[in-house]
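First the structure, then my questions, so here it is.
A single protein chain has been omitted; all remaining protein chains appear in their positions.
We just call them A, B and C in the order they show up, numbering each chain from 1.
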Amino acid sequence: MSIFEQLESEVRSYCRGWPVVFDRASGSRIYAEDGRPYLDFFAGAGALNYGHNNPVLKQALIDYLARDGVTHALDMFTAAKRDLLVTLEEKIFAPRELSYRVVFPGPGGTNAVEAALKLARKVTGRKQVVHFTNGFHGMTLGALSATGNSLHRRGAGVPLVHATPMPFDRYFDDSFPYLGYFERLLDDPGSGLDEPAAVIVETVQGEGGINAASAEWLRGLQELCRSHGILVIVDDVQMGCGRTGPFFSFEDAGIEPDLVCLSKSIGGYGLPMALTLIKPELDVWEPGEHNGTFRGVSPAFVTAAEALRVYWSDDELEKSTRAKGERVGIGLQNVVERFPEAGLVAKGRGLARGLEFSGGELAGQVCAAAFERGLLLETSGPGGEVVKLLPPLTLTDAEVDEGLEIIAESVKSALVGGR
Amino acid sequence: MSIFEQLESEVRSYCRGWPVVFDRASGSRIYAEDGRPYLDFFAGAGALNYGHNNPVLKQALIDYLARDGVTHALDMFTAAKRDLLVTLEEKIFAPRELSYRVVFPGPGGTNAVEAALKLARKVTGRKQVVHFTNGFHGMTLGALSATGNSLHRRGAGVPLVHATPMPFDRYFDDSFPYLGYFERLLDDPGSGLDEPAAVIVETVQGEGGINAASAEWLRGLQELCRSHGILVIVDDVQMGCGRTGPFFSFEDAGIEPDLVCLSKSIGGYGLPMALTLIKPELDVWEPGEHNGTFRGVSPAFVTAAEALRVYWSDDELEKSTRAKGERVGIGLQNVVERFPEAGLVAKGRGLARGLEFSGGELAGQVCAAAFERGLLLETSGPGGEVVKLLPPLTLTDAEVDEGLEIIAESVKSALVGGR
Amino acid sequence: MSIFEQLESEVRSYCRGWPVVFDRASGSRIYAEDGRPYLDFFAGAGALNYGHNNPVLKQALIDYLARDGVTHALDMFTAAKRDLLVTLEEKIFAPRELSYRVVFPGPGGTNAVEAALKLARKVTGRKQVVHFTNGFHGMTLGALSATGNSLHRRGAGVPLVHATPMPFDRYFDDSFPYLGYFERLLDDPGSGLDEPAAVIVETVQGEGGINAASAEWLRGLQELCRSHGILVIVDDVQMGCGRTGPFFSFEDAGIEPDLVCLSKSIGGYGLPMALTLIKPELDVWEPGEHNGTFRGVSPAFVTAAEALRVYWSDDELEKSTRAKGERVGIGLQNVVERFPEAGLVAKGRGLARGLEFSGGELAGQVCAAAFERGLLLETSGPGGEVVKLLPPLTLTDAEVDEGLEIIAESVKSALVGGR
Partner (left out) sequence: MSIFEQLESEVRSYCRGWPVVFDRASGSRIYAEDGRPYLDFFAGAGALNYGHNNPVLKQALIDYLARDGVTHALDMFTAAKRDLLVTLEEKIFAPRELSYRVVFPGPGGTNAVEAALKLARKVTGRKQVVHFTNGFHGMTLGALSATGNSLHRRGAGVPLVHATPMPFDRYFDDSFPYLGYFERLLDDPGSGLDEPAAVIVETVQGEGGINAASAEWLRGLQELCRSHGILVIVDDVQMGCGRTGPFFSFEDAGIEPDLVCLSKSIGGYGLPMALTLIKPELDVWEPGEHNGTFRGVSPAFVTAAEALRVYWSDDELEKSTRAKGERVGIGLQNVVERFPEAGLVAKGRGLARGLEFSGGELAGQVCAAAFERGLLLETSGPGGEVVKLLPPLTLTDAEVDEGLEIIAESVKSALVGGR
């Protein structure tokens, strides 16, 4: 492992909790070089909703590569992009009666967020963006300004500006007037909150600790924004593409954001790809005003389109995700109830689930114990106090149960001691 | 083509000059759906130095996919990343006696730049960054602040700060005291230029119009920076990976930047990938302080490592690039001399070449005429007045000549009229 | 009046409500050119706590001028400054067991605030400042960033940064967890609120609508700040110098701010002067690091020192202000009760009092009606909905009653109609 220590920057992170060298992966399993399999409840931090190396997507990808399909195309017209756009329209937009134009903002989630923020500011002429406590939107300077985590913020090296945090749904106790407070600030010309161009919000905060906003809050937020000329950006990078059940995580709440950021699983196969969906009336950039080298990664377009066809032509995956999500939720609740003195909390929606501990150390011990038992789990939340479950949506019920079993053991091990 | 017009944002750009749908590509050729081949002197804006779908890299990629090698791995340890690091060390760093640590900053060039800027500011505690007239570094807010182009800057929607432009080498006339002026501002405590954390510089400005800095200027710049505690960031996203001959574009100047940004061709096959190389003493980020979903794109690591092994185990490619660059240079000079009244200027180094016209309209007409003749060329420069040649480094001499022939005809057509 | 319309910028404001030309003034009265007297319940927006042209101060001032005392002295040592410092120590600091160093920041309140913000940021190395809803701190860029009023903020021409508003005491309803919410943001490393260098707070918000903070809130705020390394800046520009009773408005709350901004009445006679008081351990600026031409306005030092001697050698003025404040409060409460259907609210503390109406139009009508009746009153609050009473502290009980009588009539006139 010495080459990593010798050459790779100390900023490396996940490898510290999982100190093995991975080599192969398939479905819900990833294999270390020595062949040891790990059940993956992490799934590329949500980038592998359809599992590792999904065989149907893999075939489409290899076929495309084998026949010398264009690989890199910037924003040229390609057959692969046409297929993607047509499929997006047919499988996603039309059935949901959504009308979006598609920006190819660059290859990652932070590019999708930067494009959304830039465009929202340009369209409205306002500078301020409201984000929410414990939100996570990316590491480039614009996205980072709207990200809550102080470790990441300190990494910027400059003060982060033009972004103001508001309390996310249920951030404080029940008596807190969540949207009422925000509304007061907006209505009061003396509040000191400059009129926002946009709010940027996750429906379920993944990095922030699996905090799920209620439908009421999301609807209220959209209504409040509409009445103040504020654009609504849903960052669906981690929670979109079916993670919570429906394709877009905001569908259950019945809202219709002005801009939507997609990345991670949109490419289907784990290849870098991102989209910023914008209401047609926001399509005001001049040609090339936002650009970038990796906007047209055709292999990812191929797997993206294929994934949409395979998984979103009907509601099978959505139903299955909801059902498995329930199964996971019940399993976590069982763990909660098994250790009542530990004050655990089961959180989440769909297959974005979390188990909250009293502190980050304990949650870290659970993840370490799970790793020993062959399960990949990461922590999230501001203090790392939430064990986060983001398994592939394609896992089996048996894999759900296997994972839950290991989690239960790992919690016991961490709380009670012993292996 | 209607789906593009219907769904894709108006920000799309390259497709406007090349209104065909591309499908396949191989080597120096890209093919429209109707089978028409185009000689590609654009090469993914420098992302395809080894040609489209390079067969050796393609085989390695398909093999990796076929055997279910891990595709998406964040910053976990993987066999693919180890192979990449070992190969980087053996083929690139060691032979050049360079000592860098490798940050995986995210998938694109702008991520590499953001990481470099963030880290430089954090290390030095300074906020200001000096960039150069007509430099291009990316579209996310940090990188955009250091980018000269006003169309792109206006896209930000917020004022861009903490970055001050200095004149690039030969920006003005010969009498201009380039580094002397910069030095004066640095030495004068009353100049109003806050101490910079870093300079970020391209050795040859690609987007800026194929402006090649002299070795003297680059050396002087490094010396000046060293004496003022300013870090030197070379943005080698477009000019690195052999574009000017040597692997790093700064090798000929004999400088050793503190940070180097690589992307575009580093992945070999056109897949998104980027690296930020940093001097070991700059490796101060805490684990996870900068992160991102697509830091570990293993398929790109596979093609990247294979490309290093195939093309950088000896100096064949470097020599060949220099030779073909000369061939292109001579060809362009011939065009210049054929139309003396047009005041054309042949520019560039290695296989980053340009032909400067009196204005952007003329240059655009040349590109359009070339497209009709089956050659892809883009314009660059602040007013689009430079026809830019970035062919694959792997093109043949015959392809060089074919391209030059079309260029000559296209210039004639644009200047004189007729087909 | 045409020269004003011809030459003075449209930004002029107070003259619009009081369209007469004033000439002389004495005590609580100011006289128009035609000799008509106006009872002044505005008192230079709090700059004339000791009345217009207070005879004792006037004599000291004329004597000083007559004997050619130094007028303008930058930050040279002068006898006038020495006298001021000695008197500050004897009459103000020592009796209150306060230990402050004195910065002469420039002539106005905004200079005092800018100096405080700059120093707080420099000392802590943090950039963020927390201010409060409807706070007012000045019109220069640093102070304006921490000011709530959107009309003023829009005047900046640039986005205002490094300042975040928090809810002032009783900004929302009683159930709102005022300091609890702020504490949560501070304690949560994922909240997105960068660690503040300082809070800047008024104990009673004058421009913001005569909102008086409770002692509990102020103490809780100081405690919270202390526990997070946040400096407390009390902007006592309008509420200091006895306006609420004690010399410093924060005395009743028993807090001891790290920095205190004084201006307006500190000079005694209405001449421009300001002080920034800082805890000795904050005295880190290098000589001249902050400077300015009008830091040493000796005539103002003379009247300032004389005012301290005359009015702050005992607690007579403090007692009198409290008593008259009560008298005003009762009077306003009577007005409130006389028009129960109007939903008026009597507000304030000491001789900073307000009468809140349902909207700014009504409050403006009251002020207009009062002006007709020979009383100067201004509105305040984000929508101008609060009639603000800041009479000279030296007014007589008869003047209190006279003013209250006019206010009652004016309210009646505005609510009921007729003269």
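Criterion: a residue touches a chain if its C-beta (ideal position, glycine included) is under 8 Å from a C-beta of that chain, and two chains touch if they have at least 3 such contacts.
All figures in this text were calculated on a predicted structure; none of them were measured in a lab.
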{"item": "Options B:G35, B:G192, B:P340 or B:G417, residue touching the unrepresented chain", "value": "B:G192"}
{"item": "Candidates B:S26, B:S99, B:T164 or B:Q333 - the one touching the absent chain", "value": "B:T164"}
{"item": "Selected residue (touches chain absent from view) among C:P189, C:P272 or C:G374", "value": "C:P272"}
{"item": "Contact residue for the chain not shown (choose from C:L48, C:M166 or C:L393)", "value": "C:L48"}
{"item": "Which residue of C:V204, C:L218 or C:V297 touches the chain not shown here", "value": "C:V297"}
{"item": "Contact residue for the chain not shown (choose from C:S28, C:T78 or C:N134)", "value": "C:T78"}
{"item": "Missing-partner contacts on chain B, residue numbers", "value": "127-128, 131-135, 146-151, 153, 159-165, 167, 171-173, 175-177, 180-181, 184-185, 188-195, 208-209, 381-383"}
{"item": "In chain C, positions touching the absent partner", "value": "1, 3-4, 6-16, 18-26, 30, 33, 44-48, 52-53, 58, 61-62, 65-79, 81-82, 85-86, 88-89, 100-104, 106-111, 114-115, 117-122, 127, 138-143, 145, 151-152, 154-158, 162, 197, 237, 263-264, 269-272, 278, 283-294, 297, 299"}
{"item": "Sites on chain A contacted by the missing partner chain, in the whole complex", "value": "158-159"}
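Basically, only the chains that are shown with their structure count from here on.
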{"item": "Both-way neighbours, i.e. chains that touch chain B and touch chain A", "value": "C"}
{"item": "Whole-Å gap separating chain A and chain C, where each centre is the average of the chain's CA atoms", "value": "49"}
{"item": "Where chain B and chain C are represented by their mean Cα positions, the distance between them in whole Å", "value": "57"}
{"item": "Residues of chain B engaged with two or more neighbouring chains", "value": "158"}
